[in-house]
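As you look at this complex, bear in mind that one protein chain is not there, while each of the others sits in place.
Think of it as A and B in the order they're written, each chain with its own count starting at 1.
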């Protein structure tokens, strides 16, 4: 039996009539605002070439680890979904892969993936029936048809989505060609890069050495000396700034920072660039580099984003067969209070610096992050991240941070996605959840309606624009 | 003043009219489904002998550590409640013990114990007034009267409760006589055992050595050698399978696992069976044995349940005077992400194995358990456990796991109880809380009503039947 696909205009609002009507009114004021996306992972080549996408599977399914991890957890082989392994992209028929996905779509009930996808299907792609095994081919054909039209090219969708600003993320060893091409193309869409130097900071990364070679080539610095290495970072930061970047991004295993004497730091550098550094040295070097990056941010004004706590490639077998980013990243505990102290001892009281903190460990929201951000001038709280980028996750974020850090030490929403078509869906979910939270405060007489309206505006565009210095 | 005892048909549903009416409709479809109880601690001798129980105190109070721990925390001596010490069962008058309990019954307000007991009193025992000091004797007499009727014998209640499947738990050194007697009796009730080898794995358990002696006697293996020890496990697992078991259960202090080379494992075994093994070796041996058990589960198809994180016998004085299981088990922090990795490196990607994880540390729900279960094919999430087996606890479980793991990586409800009369109450609470959670998702347009209905059915019987391979 084919089911209709309909998005309720009241979705994600409380069913309490008071709260719902307040939420509706708040949402009405922010639903149409532009999308400010200062942190994400879309591919800049899409906007450089403006080429059409090919099919539902390669666009929506096989690159999305939110989707294939769930199917994998239920015994579905990744090859059946067209997910690339180290041996390349399997020659799975995309239509067949989509069928596999469709017949398992019920697994996503109650997850944000279903919310996002149904929004993409209904609002972006104009589908009117729900996805299941019986509608799989209809979906696949309809999507293919749409993708070949000009209206579904990347730039056209960028405009249709009302995107005011879109940041991508590139490594320190990236030549930024796609971004140059965008600028040279004369297209007016504001797509800029973000400086993510992890690949040349994490000496345990399997591709550290080739990244360093490219880093050297791009900067002309002797990156194998501590001073040359730092100079190379400064140069590349300047390149990124010139390409429009306003922020850096740091995805470390932990929140540890360090503040070594220059001589100690240089000695550490010497040790870690030799083959087979100790785990302790590798960790200390990452720690030291956060402080170095913070100091450079005071100089060049780039906003610093720290995303600690993901234990990458937990599944050894899958990493061996499929490599990175295959859904086997698992959160670990985080310790911001002790971890960040060395860096904060250096830069914590600066009012010229903004450091945005993200966590995968919700137990730190009320215990660590809100108290830190509610005190240190340089610290702000990034939105609920990754696994927590969901209605319940975003609600918990507000419930556990607002009373200590307030709304004004947060920075608005980050969609953090490579799934371009879902960007409006993700911002819509965030706006709705924030309006629902504000509506509860108003309905419980903890906030005036006009205050809530101001805050909704701030959470939607104001804080992001100001924090990321757009 | 005597108060009436009445259970509202809407208990545990939201008071929001929308949500309540959706919850009612969902609940109406699952309220009458059979009880599937794949994890519990009832005494199989009850069903083997079908003897009548004696009185309220020995049936409901003195074996229930949920109850006497609360009274003890308020200064009530355990002897007054008829709780056995190492010196035996005190000769407290059961009626007097019940009076002590009744006059403290207000302590249980807001706890699941009160919900369960009131359901037992009203639904199972037909009482119509609330328990307090003034009704204590009425209760005691009424219950005694009922218990002597045939309708209150174990098998009669088993049928009346609509139990489809009931698992008990026995040690590796248990001869399974009661289960044999049940089978030989010709009674059709499906009561099966579960293989719980902790007593012969935890070398720090005070009864390890006598358990090993029985383990050897039952298997004819030389359990004091590593190969004989493993062979004994394999034999006993086969015995348990033959007695109907579909699962094993492992209650370790931590979630640590290990994957030692066979030679190292054998050497470790040699060390730990000597008197006075080190705590580190004892822990490493438990860790290694989880991996051994997982490998055997791939061979014999038994579902593996891991319940880590209870710090047993925290109260040294009470342990000295009263022994184990006297309410002094306190949860500790758990670390599944690092703890399980060695085992998952071996078996994690198997689709032939099911490992069900339980936790007493709710901070792991969203941070560790949901991401792990939402990725590894072998992992599933057991329901909210022990202290968290309660309306708020079950709600938090759904709120913190569903968005990442979905509903289909969970396994339905476990009553986990030795309190037989409360089994319907516990399943009823779980069904109501699940329906209330689903009703919120429907009322907030995050799930369609027909999807919720399917899920309610799955959470009530479907997932348990399939996961436990019944």
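Keep this in mind: a residue touches a chain if its C-beta (ideal position, glycine included) is under 8 Å from a C-beta of that chain, and two chains touch if they have at least 3 such contacts.
Fair warning: this is a prediction, and the values are worked out from it, not measured in the lab.
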Of B:29, B:146, B:225 or B:315, which sits in contact with the chain we cannot see? B:315
The one residue from B:283, B:362 or B:458 touching the chain left out of view is B:362
Omitted-chain contact residue, chosen from B:75, B:88, B:186 or B:262: B:75
One chain is left out of this view; which of A:79, A:129, A:234 or A:447 touches it in the full complex? A:447
Provide the residue numbers of chain A that touch the chain removed from this figure. 16, 18-19, 335, 337-338, 341, 344-345, 348-349, 351, 363, 366-368, 370-377, 379, 399-400, 402-409, 440-441, 443-448, 450-451, 454-455
Chain B residues that touch the omitted chain in the full complex: 3, 7-8, 10-16, 69-70, 72-75, 106-112, 115, 130, 311, 314-318, 327-328, 330-333, 360-363, 387-388, 390-393
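By definition in this document, only the chains that are shown with their structure count from here on.
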Find the geometric centre of each of chain A and chain B from their Cα atoms only, then give the gap between the two centres in Å, rounded to an integer. 40
